[in-house]
Structure formats: structure tokens, C-alpha cells
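One protein chain omitted, others in place.
Now for chain A:
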Amino acid sequence: MNTNYLLPNKYKSIGWILFTIGIISGLFSYFIPMEKEPIQTKVLSILNNFAAGPNEMEYFKIIEAGIGFELILLSIIIGGLIVGFTREKIEDEFTYKLRNDSLVWAIILNYLVLIVLVLFVHSFTFIYVMTLNILTPLIFFILRFNFIQLRHRSHEE
């Protein structure tokens, strides 16, 4: 099957490691909020100070910021992309279809969940929940793709 946007299979384990580390540290930081940022450093910020109002916005400035959250997000997103978009050991037309179906399924499920959230979660809590919604399309996709593969693997006759 011609799926040239996929990475070679050997990267899949790296993806799983990054993804797992990201998810675990993400869960930790959600449930056990840290007193202060573990890693402070100078970063380039292309948009800053939005909360102070449009006139106070700062553009392309070097600022001091904690990057713990950024590292967690990057590790989940990059790890997840690698897991989702590396070749399977045997990549064939069924895997291709399964991957596409899972992507469609994940997008639809994600927006159904979002509709429920828009209706029933309000004000600041909504923003809080939305930070999780950044990752759910990728997570739903990976879960479904792997679940269906496992199910077909377990039926030897």
C-alpha cells in the first residue's frame, strides 16, 4: 500500500515511550498541581499578555516562563503522532483503511464530546476542560486504531 506519509516501523517504540511519559506526567500535573514551575527559562513568545487587553498585547518578545506544561504537551503530541503515523509491522490495505476509519471516528467523537462540554461546562472551567480537548482527537484515534487491531489479532481459527 502506498502510504508514503508514514514513518518506518522502528520509530513506533520511541513514539510509545514519549506518549506514555507525556500522559503520565500530564496526569500527575493535573491531579497534583505543583507549587511552582519546575523548569524556568527564557523563551520566545510571539503573543503575550492577552489577559491585560488588546492594547497591552506584546509580540515577539523574549520572556521568562515555566515550560513544564509545554514539555508535557509536546511529548504527548509528538509521541502520539509517531505512534499513530508509523507503519505497522505488516502494513497493508486493511491497516490503511483502519487508520483512516479511526481518524474519522476520532474527529466525530471528539466534536460530539465538545458539543456536550459547550452545553454543560461554563466559564473558566470550560477553558480548563478545553486544554484536555486539544489532545483528545489524537488519543481517541490511537485508542481505537490499536483496539480494533488487537481484536482482530486475537481470533485465530
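We take it that a contact is a pair of C-beta atoms (placed from the backbone, for glycine too) under 8 Å apart; a residue touches a chain by one contact, two chains touch by 3 or more; residues count from 1.
Following the convention adopted for this analysis, contacts and distances are computed from a predicted model.
You can't see one chain of this complex, but its UniProt record names it "Transcriptional regulator", from the set "Transcriptional regulator", "FtsW/RodA/SpoVE family cell cycle protein", "LysM peptidoglycan-binding domain-containing protein" or "Peptide/nickel transport system permease protein". Of A:94, A:128 or A:147, it is A:94 that touches the chain left out of the display. Listed by residue number, the positions of chain A touching the unshown chain are 88-90, 92-95, 97, 149, 152-153, 155-157.
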